[in-house]
Structures are given as C-alpha cells and as structure tokens.
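Got a structure here, written out as structure tokens. Questions coming.
One chain of protein is taken out of this complex; the other chains stay put.
Moving on, here comes subunit A:
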Amino acid sequence: MDISRMNNGSKLYLCKWYFRAGFACLPIVWLINSVWFFEEAFKKPPYEEQAQIKRYVTFSGIGAAIWIVGMAIWVYIFQTHRAEWGEFGDDLTFTIPTGIK
C-alpha cells in the first residue's frame, strides 16, 4: 500500500488502527506503525490530522521499544539460567538442545 496516495483522513484511520492492534501483544505492528508513518508525522508539512498521527506514531514507537528491551532482558535471563531451572527450564523450552544440561 502506498500511503502517499491516500487522503489525510484515511491515513489517520490507518495509523490509529495500527496503534490499537498493537495492544494485542503485537509489538511488530507498533514498530511498523512508527516506521511507516514517521515521515507523515514529522517530515510532511503540517496538516489537520498530523498532530494525532504524530501522537500515535510516538506512542507506537515507545511501546515497541519497551517490548524490545523487555524481550532482550528475558532472552538473556532465559539463555543464562535455563539449565539451572531444571525441569521448569525444560518446560519453557520448545527445542531442547541435545547433549547438554
């Protein structure tokens, strides 16, 4: 989809829905929203709906960032402690590595 051909109302509608969809634990949608509408929100000459788009883009970006940081911390903890956790660690693992604890 090429958003440059859309009218401003549709842009706002799309951006709003991407923002809302992200709450369903879909940080990638937030990430896409913040990248995709970045130009619309901050680079384009001002227009009526821009303030709202700007808000959605900012919050989507923040949300995605929190997710990324959270995931990174979890991955670190999981990778370093999986073996220690024993049975609980195995239960959390999808592909149990062969030959190691």
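Worth pointing out:
In the analysis below, contacts are C-beta pairs under 8 Å (C-beta built on N, C-alpha and C of every residue); 3 or more make two chains touch, one makes a residue touch a chain; residues count from 1.
Here is the rule we use: contacts and distances are computed from a predicted model.
Here one chain is missing from view; checked against "Eukaryotic translation initiation factor 3 subunit G", "DNA excision repair protein ERCC-8", "Nicastrin" or "Acyl carrier protein", UniProt names that protein "Nicastrin". Across A:Ser4, A:Gln79 or A:Thr95, the residue that sits in touch with the chain not pictured is A:Thr95.
The set of subunit A residues touching the chain not shown comprises 86-87, 90-91, 93-96, 98-101.
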